[in-house]
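Here the complex is missing one protein chain, while the rest keep their positions.
Labels for the chains are A, B and C, by order of writing; each one numbers its residues from 1.
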Amino acid sequence: MIKVAINGYGTIGKRVADAVAAQPDMEVIGVSKTSVSAEAYIAGKRGYPLYIADLAKKPEFEKAGIEVAGDVEAMVKGADIIIDATPGGVGAKNRPLYERLGKKAIYQGGEGHDVAGFSFNAHANYKEATGKQFARVVSCNTTGLVRLIHALDQAFGVERVRAVMIRRGADPGDVKRGPVDAIVLNPTTIPSHHGPDVLTVLPHINIVTLAMIVPTTFMHMHSIQMDLKRKTTRDEVMAVFEKHNRIGIVRKATGIKSNAQLREYTQDLGRPRTDLWENGIFEESVSVLDGKEFYCFQAIHQEADVVPENIDCIRAMMGTVKDPEESIRMTNKALDFVPIG
Amino acid sequence: MIKVAINGYGTIGKRVADAVAAQPDMEVIGVSKTSVSAEAYIAGKRGYPLYIADLAKKPEFEKAGIEVAGDVEAMVKGADIIIDATPGGVGAKNRPLYERLGKKAIYQGGEGHDVAGFSFNAHANYKEATGKQFARVVSCNTTGLVRLIHALDQAFGVERVRAVMIRRGADPGDVKRGPVDAIVLNPTTIPSHHGPDVLTVLPHINIVTLAMIVPTTFMHMHSIQMDLKRKTTRDEVMAVFEKHNRIGIVRKATGIKSNAQLREYTQDLGRPRTDLWENGIFEESVSVLDGKEFYCFQAIHQEADVVPENIDCIRAMMGTVKDPEESIRMTNKALDFVPIG
Amino acid sequence: MIKVAINGYGTIGKRVADAVAAQPDMEVIGVSKTSVSAEAYIAGKRGYPLYIADLAKKPEFEKAGIEVAGDVEAMVKGADIIIDATPGGVGAKNRPLYERLGKKAIYQGGEGHDVAGFSFNAHANYKEATGKQFARVVSCNTTGLVRLIHALDQAFGVERVRAVMIRRGADPGDVKRGPVDAIVLNPTTIPSHHGPDVLTVLPHINIVTLAMIVPTTFMHMHSIQMDLKRKTTRDEVMAVFEKHNRIGIVRKATGIKSNAQLREYTQDLGRPRTDLWENGIFEESVSVLDGKEFYCFQAIHQEADVVPENIDCIRAMMGTVKDPEESIRMTNKALDFVPIG
Partner (left out) sequence: MIKVAINGYGTIGKRVADAVAAQPDMEVIGVSKTSVSAEAYIAGKRGYPLYIADLAKKPEFEKAGIEVAGDVEAMVKGADIIIDATPGGVGAKNRPLYERLGKKAIYQGGEGHDVAGFSFNAHANYKEATGKQFARVVSCNTTGLVRLIHALDQAFGVERVRAVMIRRGADPGDVKRGPVDAIVLNPTTIPSHHGPDVLTVLPHINIVTLAMIVPTTFMHMHSIQMDLKRKTTRDEVMAVFEKHNRIGIVRKATGIKSNAQLREYTQDLGRPRTDLWENGIFEESVSVLDGKEFYCFQAIHQEADVVPENIDCIRAMMGTVKDPEESIRMTNKALDFVPIG
């Protein structure tokens, strides 16, 4: 059993913790939190030992009826590998601790590529992670782009990618961030930073990305166009998607035309926290014009799509499973990851 | 086993269906849908026989891979009682069918009191439902008001209620209704219709309600003030809430200050569809000024709080359980209804 | 003086009325409304004679203190040309009236091309409007696309256009339409209808458009990419924009990064109703990659950009001003249309 610690039990951390706990070959030895909160209660209800950043706050937790197992350093010591899901930029500050204690760690996309020197995606570069001390699972948007681009690049070759990404303004539980009634260019310059971030995983891809932020809370929506190298048909493209185990098809017959309806659907399906772990590609939008110009819309759940990637990254770095497809299948099976459509 | 049919497998219907299926003394014999949709697929995945309004549409369903068990009339014939969760106003049109086939039916709050002549709330008037052919479970807002008012009226006597209700604009999966950036008076006159609707269950209460609609999708927020007949204290009021099995306390220590954070919490708790079946009363807001003036904020989940009421209403009308508290306990237990705080 | 009647004094109609009134060579002889409303009062305050669709409603208007000049037919009779700004689809129903009375009429983009058989944009095809009885000013989005594409096509030749359009959910004063928290594909298929609509004005252009709707009220945001025929530079492109009298530059130094901040700016500039009549191209976004691949973001004010086009269309159809540039200059001057940046 791989002993996994989750440093930062928030939006991503709590999901990864549950995903780790569901795997047959790993266990959660602890999660961390900096202050008393709803999520600290949830850790207790799930039975995860709770470690805190500052032991001086232990009485506050205990007064609130929450048991504290120790401090973060103690948690790290007890782990084989740490999922660092602390807020963007904090991960970099945690690196010396992991180095001092000689522990492996996985960072999230809120950190830059340099924090680990290696950026991960299960389908694209699983084997390169073997033996690394540090890795970064790329952000939700980059993960969504990489899955799609890699799949089509393997099948047809990709000449150029143009992606326009409509980002949610705030996570559902975040009541401070906006915007309320605005479309914000993010940034006003072209390209956005997402294109270069794709290159940390797929360095040979030619990509231009543009991004905007809108007043929604759930899922980014990507409008994707690719010039393909080899002539193909819509049917061939659909066949690639149908057999991909991290790409889901939002079927025309469901009548789903938005991220909101897609969430209602994942909720009805009983997905934990309504999570869409896969890319949600809208069946009707998949188009191939003139044989070489591919288009589609895809929904990317900002809280969820990196969760299975973290699990695969653990196995890749620990070297316990050599074959990426085997790890992906194990992860999906343990999550009871049934296709959406 | 009580045979229950769900006419209208939408926002309320799909929740009641799952709640019925979870009870030890009842079963879902069918659900109905008018057209192919995501929810029609969900019915299939849940194993509920799907009946349709118009058999001429059967080929459409079958083309989409959805099995059709028959038409709505066939479903009604096979049931002991029907949960009518069709859109507001349609329930009234269905009444002749239920009368012709001699079936009991429960309407929702989208219908007026007259559709059934009897309006139901489990804590307030369970026993009056015995033997009735028709009943109406009052709307989400009225259910939330009745639970709270009835509890305080029993304990201290209620002289006058003043409630300001901030309503969500659209359900999460409804992408057509607004508003986008507006606070809409609903109505501009005072009082709103909610006060009179409370009187259908608690006719002796003196109540004035005001309502506004805002651009949110999840949970109404009520600001409640009551003049009490008997002097009391905050502690006494909290004691009433703590022991009430359909009132939940949103604890100060969780840091939850909004409906959005409360939803994140119910989601983390693993509640199906993130449902808040109980009134969510914010602990810090509970106040008693000058001994007789009560105040609080409560969150009311528009999709969920009527679900357990429908279950209790089935038992009350069928006469299988005489004691309201026994039915409420059975319902809550079957739902694995653990207190939120 | 050209006698202009505005049939439909709503979002577009009230703006066109004020623009007509500001011109030296035309006058508003009447505006129409179907029921008592805030806008009916505004017509009175502006001094526009108010005509109503149904004279039976005259007492309602008079009771509300609003004078009625007659019915719509009387208004049409007194006009040289009618601006039909009735809701989408109603314009087509009004055509027989205009035909019977032998009047010229200008439709809006809510109607299809066939309602007039001729679709208008001042820069692209002003002269073709001469002598026509009917014309359609294309929709806000199409107007914004045509201005930009036509300008670059004249300068460099346009090989292919790819546009992703993020549309506002509802107009600011519309409190019924949503969505509240969703990104809605509009449509889920590719391309959207906007591309074909551009062809009604610029039939030789090769264009693919995609559209989404988001919960905002003010201005669409376009992400535009064009393959150019002739190699060029960012400076050459900027020079085209700088001298175009219906394209405005949102300067980097203003710090404006969103439609909301742009509206604050047009409001501070004192523009009537905060109107952005021109395309609002974000200076920082203007990019030319590899010499031939153009990118930019532009904001399109859905309530305003067609207003000056209607004025020019009047002159073109009446034949009073032959030169498009002369009409455009007259219109802009009368509107006190000072560049935004």
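Heads up, the rule we're going with is that a residue touches a chain if its C-beta (ideal position, glycine included) is under 8 Å from a C-beta of that chain, and two chains touch if they have at least 3 such contacts.
The structure displayed is predicted, hence computed values, not measured ones.
The chain not shown here is touched by just one of A:Asp18, A:Glu39 or A:Asp181, and that residue is A:Asp181. Within the full complex, the residue among B:Thr34, B:Gln133 or B:Gln225 touching the omitted chain is B:Gln225. Checked against the full complex, the one of C:Lys3, C:Arg273, C:Lys292 or C:Arg329 touching the unshown chain is C:Arg273. Mapped onto chain B, the footprint of the missing chain covers residues 162, 164, 166, 179, 181-190, 208, 210, 212, 214-219, 221, 223, 225, 252, 257-261, 282, 284-285, 287, 289, 293, 295-297. Those residues of chain C that touch the chain absent from the view are 14, 36-39, 41-42, 45, 64-65, 172-175, 180-181, 217, 253-258, 260-261, 263-265, 267-270, 272-274. Chain A meets the missing chain through residues 168-170, 172, 174-182, 184, 215-217.
In this text, only the chains that are shown with their structure count from here on.
Taking only C-alpha atoms, you rotate chain A by 180 degrees to land it on chain C; that is to the nearest 5. Counting the residue numbers used at the interface between chain B and chain C, over half appear in both copies, so the two copies meet with largely the same residues.
For the pair chain A and chain B, the distance between mean C-alpha positions equals 36 Å. Centre-to-centre separation of chain A and chain C, using mean CA positions: 42 Å.
Put simply, the C-alpha centre of chain B and that of chain C have 46 angstrom between them. Among all residues of chain C, those that touch two or more other chains are 179, 181-182, 184, 215-217.
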